[in-house]
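Only one protein chain is missing; all other protein chains are in place.
And then subunit A:
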Amino acid sequence: MEPSGGVAARLAGAAGGRSGPHTVLADRDDATVVRVGDAVVKLHPVDTDVAALGIRLWAAAHPLTRGIWLPPLETEPGELDGRPVTRWPYGAPVDPADRDTAPWPAAGALLARLHDVPAAALPGPLPAMRGPAKAARAVARLAGVPDNPAVRAVRRAWQRLPAWARDETPYPGHATLCHGDWHLGQLVRVPAGAGAAPEEGPASGPAAPADPDAGAGDRDAFSGAPAPADGPPADGPAFSPAARPASPSAGFYASADPLPGALARTSVRPPRPAAPPYDSGGRWLLIDIDDLGLGDPAWDLARPAMWFGAGLLTAGEWAAFLGAYRAAGGVAVAADGDPWGRLDVPARALAVQTAAIALAKAAREDRALDAAESAVLATCARIAQLQ
């Protein structure tokens, strides 16, 4: 078996031929993410539906999701060892060591705006949001765990969910564009101007006025990335009209530039001065397209909802997230009143998913559950006991 460092190094090489130091941001069984300079390269799971991934890339690159989702550097996946590879600008993540700075209000507002994107105007056919599929996959992992009361409690909680939440039937309600796997690791902050400004028009428009948020300390996320040798690669993941998803709006991309939006602007914008690190400011954006698609928007609120229900989030953190979602006009829950009628099923599903993954990992690593995992398992046990 090849050491994973080998995959990461070759992935870094696939980042456009730069030979420089790289940083492994994530290296899991299913995915590897490497940073090379100002670009981030992701090696997607081996069982990825490549056609669906292509449509998800287009959605992330589309003007309708600008200012909501981090746009990719290319809208066609590359390939390594038969697995799809995508490239993104680097963005600074949420600091996992500082709970006080977690951007709950920004997260709520971004998800509200994502759910409000007119999905029919995006290139299609948009695949289903993969939340229920991931929950079902997590429960399937329990097959490898020796039977015990904890496993039985998680299974009972799972069996009480409706069929759509177990990925057995399509979602019967009004589906919107959804992230599908939202948590705090699915946010990055990029400096203003990095394809993040919703008020800026398409690349072909006149130069946007100076962004009031773009202080001297900001820099364009793309400015240090792809130099000409790395830019739109002549032989890279080609911009292939044949592979383009059929859509009335696809015409927007009928440009010679395979990088619609922000990168195209770098040629007309003046270079910015050298800047402090990325985390000095900028806007938060959503990342990770693997589960993006159409589904129940309440699923995107369900993980924080479950954390709150399990006692892991404070009332203040939960209220900051949910309040910002509602203030931004989020459609998953009513503007006021008790939201749990809409949140209950997906939050239960996320409790099951999280507990199942925890049990499978703890069994594989021959360890006990940690405190947070135990709290979620206890939540599953309460759900399993409901009348």
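The rule is simple: a residue touches a chain if its C-beta (ideal position, glycine included) is under 8 Å from a C-beta of that chain, and two chains touch if they have at least 3 such contacts; residues count from 1.
To be clear about the criterion, contacts and distances are computed from a predicted model.
Look at the chain that isn't drawn here: its UniProt entry, checked against "ABC-2 type transport system ATP-binding protein", "Zf-TFIIB domain-containing protein", "Molybdopterin synthase catalytic subunit" or "Fumarate reductase", names it "Zf-TFIIB domain-containing protein". One of A:His62, A:Lys134, A:Arg166 or A:Arg283 touches the chain omitted from the figure, and that residue is A:Lys134.
The missing chain, though absent from the display, is touched by one residue of A:Asp100, A:Asp147 or A:Glu365; that residue is A:Asp100. Residues touching the missing chain, restricted to subunit A, are 94, 96-97, 99-102, 104, 134, 181, 183-185, 305, 307-320, 322-323, 338-340, 343-344, 347-348, 351, 354, 357, 370-373, 375-376, 378-379, 382-383, 385-387 (touch as defined at the top).
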